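Dropping the structure in here first, questions after.
Removed: one protein chain of the complex. Kept in place: all other protein chains.
What follows is subunit A.
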Amino acid sequence: MRIHLSSVFVDDQEKAVRFYTDVLGFVRKHDVPMGEDRWLTVVSPEDPEGTELLLEPSGHPAVQPYQTALVEDGIPATSFAVDDVRAEFHRLRALGVRFTQEPLEMGPVTTAVLDDTCGNLIQLVHSE
């Protein structure tokens, strides 16, 4: 068994896909109209057949309290692996991305936490 799909709730799919592709650097994989919304997934260009990330509309009433509470406490529910957290931090900050946690060494890993502008905090991580 492998992880095929994970999802983040986004308040605006078009804005989200721009952030996840133009800023973070993922690649659009599926973009299928589903009534008002789209089945919209992105993948890593380094692993196009790998786990897909679904940009899931956040309209369900449970989503906003969940996101609000996590963001207030700085909790990232999703984590992306990068080669160098500090390099990504500088690259993304130059693009205007807001970080709630600057790069921090925690034993064998370095992490940082950014705001994806669609409702979520995302952790970046690399291992030494």
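Quick notes
Note that in this section a contact is a pair of C-beta atoms (placed from the backbone, for glycine too) under 8 Å apart; a residue touches a chain by one contact, two chains touch by 3 or more; residues count from 1.
In this text, contacts and distances are computed from a predicted model.
Matching "2-oxoglutarate:ferredoxin oxidoreductase delta subunit", "Transcriptional regulator", "Carbohydrate ABC transporter membrane protein 2 (CUT1 family)" or "4Fe-4S binding protein" against the UniProt entry of the left-out chain gives the name "Transcriptional regulator". Counting over the whole complex, subunit A has residues 68, 71-76, 100-102, 104, 106-107, 111, 113 touching the chain that is not drawn.
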